[in-house]
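Certain chains of the assembly are absent from this excerpt, and the rest are unmoved.
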């Protein structure tokens, strides 16, 4: 049995200082070690399909590195789950996206869930993610506070108040029974938002995607499970001009 | 933080000796303690809606007791998830059904999953469970080996061979990318079935529902999550002639 | 041909005096006899999954008795349809739940239907019932008047006004084309609610579930139809400690 | 209360002698009178969308006449349900199509149903009918015996054998738990087909659409229900060159 499970968080953005050591350490538990890294090529933050696409190649590279270093599982640190499917083809350790994971966990916990995210322009992406997860009938709504990712921490009081307000509307208007944060930049706000909702008499789970995905990744490792090689088979060996990617077949042979 | 998480497995059948201490201990891990109990009123095993209904009242009682004893989470030890929704109304600690949990985990891991269960008569129940989970589009099929629950261990070799055969058909005919055991009596067979499938060149996750649900329960506790009180509100105080159930409102007030 | 069809109404609650002889007689018609009984073990009323689960065992027992007494069909007198599936496994005469029956009848009559029930906490149950019936796309909404079951008759004027108001919102806001009462305690209010809606210029069917289910049960008997033994096979013979249930296999052999 | 309910069967084909008086009388029961008529303009039988479209105008005219004559409900005698929606706009008495009605009744009785029809070319129509009914997830399959409508009675033995064979495949291959005849020309074969299936150990409902629709129509009348005027509002007054249709607004005013 894995006495110690090592989960690596991969931030698919080039802005530095987004995750502190304290954040990362707060995710650890008995038998669970957490580390973090980030990409060096790609967008400063991700608020569009375009930025997600530009983030994917280096995110995949970081995940391949993690597997080679003996990490047990990876979590991609963005609710767009950029690079999730391609990186699963490239490695055999579990790779989790916080969006996909949180949606399934929310569906386990209550009748319907809503996602409360940062920007209105992301709402369709969450509806698509739910459709691919098979969970469209379980999503009550996607809502936004309309604050850009890198501004979330400028006025945490205002951010939290906006989250509580949209979560309240998700429950009272849209029929949500649980709420998922729609941006991993909101990490650490769940207790405050849950408290704020209780102040309105609303007692529902508030899902903080990064801790949820990290703990689910550890649960998979302890259950001896990873993604299906039938869904995510190793790509054929092929040249890739313009990129300096590792030879996936060498990796697989190790 | 919970340094130690205590998960209780509740067997909703009156047949004794179904779970050994060795089985239960094998589920433990650093920071995770597992205990087990079972009902004393109800069916000897569950292979019908009728038996599931008869098992529910005492299963709920055992789960209420577990919460009062300070257990952190409960897992119901039957793929019919008997008593799951009513017991969630009665307690605030997470209660997981292995069927619901395994389906969401399978959906996280691959494109489509199949359930391989014991008796043909249970197939519709699994299709209904997938529909309520929102996962009908992610279920490839439900299949059965046609061996009654209490006979599964009589010839483990034959049971495993039948599981491998039906799992293979699930992949090759129905398009499954992952397989879930459709009876918790199959606990412990996952490695052998996965090995058998690899012998046919099929590399997919084989989900053993009890370890999966126990580890997911621990992940929820560590993520400070439980089921939604909005979906599962405490029932009103009411007499219940013919049953000796605890006063739920006293429990809630403790 | 059945010259006379006998339908039995089974109330799955222990509160007495809920159904009067006048109520029951009003359901009769040429060729249709109606009788009624109720459970003696279980909840005083049903407003939760918990109470539904506690009502099921004795409801099943009453339905088995009805079949032995030569009754032609049974209707369970609660919109939670408690015990519907397990009791269908135990008998071969048609057993109908008013919720399932009313939803299919509503779907025959118009584009989309809404359920107007008593308590907000029941809304998710109706959404789940529609999902299992396959009718999610035909349900416009579930709404509640927020009056407990046993208080419905305290101020019938207020109850009817609240029903009309929620039914009106179901039509004007949610797009309903028909309305189903979401509690069998509302029996007898359909004409008044339909009249009230016509006063708002809204001409839609208002479905009173008990008469609808009783007449549908008679239609099934006259059409020589009952539920599928393929979906609801007889449970295997098995001890049931703690319960005094009839031997299902003896019944079946009669 | 309606002591006597009068249901009219409308055959939307111009071939005469299709329905005998004995057929019609066999549908009567205490409190239920049944009459029949047919169209004089349109196809000899219906095996295509084209023929269904050509049958609709005169079918609608017959249904308007039935309402004027005081009939309580109409049933259209074709599984294509030709003219169902337009005729519902033109009258206030219930009009039922045997396809739509049988699908909802089948869904009440078991997990999934199949339709066994005459010609392969009709299969897509049944899948579309199920989709509009909201019942796609409840339909296991549509199958055909490949015998034209007007040839069904030429060799009833062969017709019944073919029906039993396709129904058996629907159960064993497609997962059906109930079977609906996909042509009203198969009226009266249900008992023989059910018997044939029992000979294969298959105990499922076999739904004969005309008796099922007639009895359901009577149940609606006794429940004081008809289709929704919100879904099927009276058409505006308008000239209709080339057709000799009654003035719908005069009818409505009577």
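As written, the chain order gives the labels A, B, C and D, with residue 1 at the start of each chain.
Basically, a contact is a pair of C-beta atoms (placed from the backbone, for glycine too) under 8 Å apart; a residue touches a chain by one contact, two chains touch by 3 or more.
Here the structure is a predicted model, which is why all the values come from computation and not from measurement.
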**Request:** Given the 4 placed subunits, let me have the overall number of copies in this structure's complex.
**Result:** 6
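Basically, only the chains that are shown with their structure count from here on.
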**Asked** What is the chain whose Cα centroid lies farthest from the Cα centroid of chain D?
**Response** A
**Item:** Result of counting contacting C-beta pairs for A-B and A-C, higher pair
**Value:** A-B
**Prompt:** Just how far, in Å, is the C-alpha centre of chain B from the one of chain A?
**Reply:** 26
**Prompt:** Mind pulling the chain D residues that touch 2 or more other chains?
**Reply:** 111, 137, 177
**Complete:** Among line, ring, star, complete and other, the chain contact graph is other
**Asked** Every pair of chains that touch: which are they?
**Response** A-B, A-C, B-C, B-D, C-D
**Message:** Quick check: in the complex, which residue numbers of chain A touch chain B?
**Reply:** 1-4, 29-32, 94, 96, 100-101, 104-105, 107-111, 133-138, 171, 177-178, 190-191, 202-205, 207-208, 211-212, 215-216, 218-220, 222-232
**Message:** Per the contact definition, I'd like the list of chain B residues that touch chain D in the complex.
**Reply:** 123-124, 127-128, 131, 136
**Residues of chain C that touch chain B when the two form their complex** = 14, 40-45, 47-54, 56-58, 60, 83, 85-90, 121, 124, 128, 131-132, 148, 231-233, 235-236, 238-243, 245, 248
